[in-house]
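Shown here: the complex without one of its protein chains, the others still in place.
Take a look at chain A:
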Amino acid sequence: MMDLDKIIASLRDGKHISEETVFRLCLSSQELLMNEGNVTHVDTPVTICGDIHGQLHDLLTLFEKSGGVEKTRYIFLGDFVDRGFYSLESFLLLLCYKLRYPDRITLIRGNHETRQITKVYGFYDEVVRKYGNSNVWRYCCEVFDYLSLGAIINNSIFCVHGGLSPDMTTVDEIRTIDRKQEVPHEGAMCDLLWSDPEDVDTWSLSPRGAGFLFGKREVDQFLEKNDVELIARAHQLVMEGYKEMFDGGLVTVWSAPNYCYRCGNVAAVLKIDDDLNREYTIFEAVQAQNEVGNAIIPTKKSQMDYFL
């Protein structure tokens, strides 16, 4: 039996976690996630969180500003890893919370929770840098394959990382996907993780190279067909932390402040109460300082951040 509280404390301090511990965490997580549906049912009140991207100290701020997992129920909309310096710690912390408080936290898969994307966007390199080999990355990727594709709050709010798919227009259809695999390059599973809302008349090609752009018409049809009132998604940087679109039928929530340590944006989480009222909490990036509070010194970044 793992001492989860001890591992959580270590993770919060940004301390190294042994490969063996990661392996066991990942194995237990898979057992737990395996039992969840593609679209998990969640009750109110619940706090919806967007992209984290390895910004561990900002994730800690998020918990601090929104009540903490001991008192609050959370849905994370994916993109736990890549780009930031602490992808591993951020993902493991969420897994530990999931194991420790299974009904308080729902984890949805983002487009970065795949082998292919993490090899390009930093998580793979981070693991190799921290462990000298890629085993830990492989264990985490196996967990990625078991993450849910969406969640539904009180049968009224549909949560997903990216957006809608032209191939599947009902939640029931989404439930039929065989999700336990690497995210394909096309098809409904890919679209749910990659698509974006946009001011378009109909389904359009996405400039990202995967998924689709969808407009108000597609959102209205989805809401009506599935008898829900809101689509809550993440996936796109919003400088103000959140953005409602299409007469409030869709919201983007972004939870990585000062994204990539350079974008200068604020972050937000969205609390849904029992009457389905929406309450946004905005928070800023913490200044990284040595061993003060939740602030941790970022590792030296070899990456070029700017055009020089």
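The definition used in the following text is that a contact is a pair of C-beta atoms (placed from the backbone, for glycine too) under 8 Å apart; a residue touches a chain by one contact, two chains touch by 3 or more; residues count from 1.
We adopt the following convention: contacts and distances are computed from a predicted model.
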{"item": "\"Trafficking protein particle complex subunit BET3\", \"Exoribonuclease phosphorolytic domain-containing protein\", \"Leucine carboxyl methyltransferase 1\" or \"Ribosomal RNA-processing protein 42\" - which is the UniProt name of the missing chain", "value": "\"Leucine carboxyl methyltransferase 1\""}
{"item": "Contact partner of the left-out chain, one of A:2, A:27, A:120 or A:282", "value": "A:120"}
{"item": "For chain A, residues in touch with the removed chain", "value": "82-83, 111-112, 117, 120-122, 125, 196, 207-210, 236-239, 258-265, 300-308"}
